[in-house]
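One structure is given here, and the rest of the page talks about it.
Of the protein chains in this complex, one is absent; all others appear in place.
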Amino acid sequence: MWLRTSCDISFNILEPTPFVLMLRPRSGAQQWVAREEYKLTPSVPATEFTDIYGNLCQRLIALPPYFQVTTAAEVRTADYVDQSPGAPFVEIQYLPDSALNYLLPSRYSESDRFCDMATDIVAGYTLGYDQVAAISAWVHNNIQYRPGDSVEPVSAAEVNERGWGVCRDLSHLCIALCRSLSIPARMVVGYLHQLQPMDLHAWFEAYIGGRWYTFDATVNILQGGYVAIGYGRDAADVAVYNQFGPAVFPTTQAVSVEQIVGDA
Amino acid sequence: MWLRTSCDISFNILEPTPFVLMLRPRSGAQQWVAREEYKLTPSVPATEFTDIYGNLCQRLIALPPYFQVTTAAEVRTADYVDQSPGAPFVEIQYLPDSALNYLLPSRYSESDRFCDMATDIVAGYTLGYDQVAAISAWVHNNIQYRPGDSVEPVSAAEVNERGWGVCRDLSHLCIALCRSLSIPARMVVGYLHQLQPMDLHAWFEAYIGGRWYTFDATVNILQGGYVAIGYGRDAADVAVYNQFGPAVFPTTQAVSVEQIVGDA
Amino acid sequence: MWLRTSCDISFNILEPTPFVLMLRPRSGAQQWVAREEYKLTPSVPATEFTDIYGNLCQRLIALPPYFQVTTAAEVRTADYVDQSPGAPFVEIQYLPDSALNYLLPSRYSESDRFCDMATDIVAGYTLGYDQVAAISAWVHNNIQYRPGDSVEPVSAAEVNERGWGVCRDLSHLCIALCRSLSIPARMVVGYLHQLQPMDLHAWFEAYIGGRWYTFDATVNILQGGYVAIGYGRDAADVAVYNQFGPAVFPTTQAVSVEQIVGDA
Partner (left out) sequence: MWLRTSCDISFNILEPTPFVLMLRPRSGAQQWVAREEYKLTPSVPATEFTDIYGNLCQRLIALPPYFQVTTAAEVRTADYVDQSPGAPFVEIQYLPDSALNYLLPSRYSESDRFCDMATDIVAGYTLGYDQVAAISAWVHNNIQYRPGDSVEPVSAAEVNERGWGVCRDLSHLCIALCRSLSIPARMVVGYLHQLQPMDLHAWFEAYIGGRWYTFDATVNILQGGYVAIGYGRDAADVAVYNQFGPAVFPTTQAVSVEQIVGDA
């Protein structure tokens, strides 16, 4: 399907404030960006770089009294994400070098603390895809999904104790559980068609059977319509904006995803 | 200034034909891409990767009987490129690692063969920016610029012997001359506002005084309106399309660059 | 000074066990490796790759019943690490792209939780080097250094609460405090001449005044003799070995650092 995505964020700015933004979806194996727009209001000098995960990031200094980022894209993405029950666990020695990084514990996914819990959850499941699906289902069924109820990120251990979280939090727990079984897992932020309520979304991918597969613990049945903006070890790596100096908060954040009828 | 660029290329395709395209300008230190469009007709699966020079490239297979790539962008770029007479030569030991690669000879810039010629051209000029400006002026004055008169790329040595060339050829000669003086130089392909006749363009950059500066041997006086698509050692690295298998030739190639009145 | 370093680790292996090792010091701006040895006993196939931080890592599968890694190197390193009181804080907009990553919170350095504490510690100090020196001194004076008393890594928040730790733990706290002030900070593992008791060591670097500086909260007065093996965001990135599958523990780990009299 073809989707038109947009994200519009405004800030009141009291003093010159450095920002690093990550709001530019890239074409890749899973999606194709046919049109893209990235507007800064007022227009300020900005430079772009590629981070260690391959994400396109923009650096700029927002000036008082007001700063707005308006991004939009037209993206082709799968109607239904690939699922592959039975896809095998990849032995460590056969993982690509680039996947090893996603086995390590990270700020919000303390995988070093979840080995027993993961072993319990996946007991009886075939090694690989089925284990990850079991983890995602377990989190879906046992951690209450409360979209919008987010103050600041909490870690997998904290989410697990608290019993509820936003999409980001559920992903952190899934990622920690996967990694504790030596399955590479990474965080994705982006858009999801028909998300209710509409907002930016977070989900995760696991490396199984020789490729990355999409999972999402916030949904009962995995469908399609995902548009990725950034990949990383966890939310610390894929903030859509990092701002430095005295905190500024968005005065508005509007996200939309619409299906485009016909070809883009 | 804000420019709206577009490039539209069509091919007759006789059999499934792999392509690698490089037609996506990136935001960087010199330009900001506010809007971008990349349309494949008919729509085929495509993936994107970043090459060793940091360019965004797209891979796909064009199918018979017809394939068209339509790209467009809205880009902010300088009205006048930075010039810095007197900017000093950077001693090899102070060059960033990433610039060393641009000292080496390459397919179309056999810098190993231009040392004497370069020494003659820059005699009397201050080391650095002024040498590169002298090289660009020398090529401008001694190699006839014949836009559009291009069959296939020829090398700096061949251009120098022949005495004329397209933008790409003049750049190759300048690059070879710069490198022979241990000044890093690289090829840029992209768009130029008010180029006559309008087409894709090629120019070069040299690393002097701690940064890359823009030069263009096809013009008498360096102005602005440059939009870069790709960077590389020479034309071999920055083909806007590489096609594999039996040759196909574009049936149409239309390029436009228009200034946008007001803000983008 | 020239140092001869060695690290010898042995394991009892019950079943084929994948390892990723990071025990190969690289020549860089701070040190020069003149001689190096890396012996696997028994000899097994091994491949090497460069991780996202630039570290050289080795992958292999250890086989029962026994596996040993013996590494040694002759390295030139500074007698006294560079110190630069007064070196200024680098505004975010002037940081190199590659340093931004070291501003983010990580597994063991939850910098998002240390802003108030860091502000208190550095009150009255000049922005930059002096702040980092103040942080290192504060940790040295307030967190008890207990070499060898390490079970598993704990995070900066846990170390701060507990009040004691190994070199790694003290570094994690310093790193978290620096990052909370928007000063890039990274973990280093390696060797330190005359460390008592001799073992592998961990310290940290902070990006100030346009370069990385060495700090070490375990010492009262910063001297020299540091040999770096790996760099990363925190201990999760720079384990000298990561082992997968059922845990195996080293049966011996012997580290030595000797000064070489005369030239290497």
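A, B and C label the chains in the order they appear, each numbered from 1.
By definition in this document, a contact is a pair of C-beta atoms (placed from the backbone, for glycine too) under 8 Å apart; a residue touches a chain by one contact, two chains touch by 3 or more.
The model shown is predicted, which means the values in this text are computed figures rather than measured ones.
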Among shown chains, those touching the left-out chain: B, C
Residue among B:70, B:84 or B:101 touching the omitted chain: B:101
Absent-chain interface as seen on chain C, which is shown: 26-29, 32-40, 43, 45-48, 50, 54, 56, 58, 76, 263-264
Those residues of chain B which, in the complete complex, touch the missing chain: 18, 20, 49, 51-53, 57, 59, 61, 91-93, 97, 100-101, 103-107, 110, 112, 152-153, 182, 236-237, 242, 244-245
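One rule holds in what follows: only the chains that are shown with their structure count from here on.
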Pairwise touch network: line, ring, star, complete, or other: line
Intercentroid distance (Cα basis), chain C paired with chain A, Å: 30
For chain A paired with chain B, centre-to-centre distance based on mean C-alpha positions, whole Å: 36
Whole-Å gap separating chain B and chain C, where each centre is the average of the chain's CA atoms: 43
Residues of chain A touching at least two other chains: none
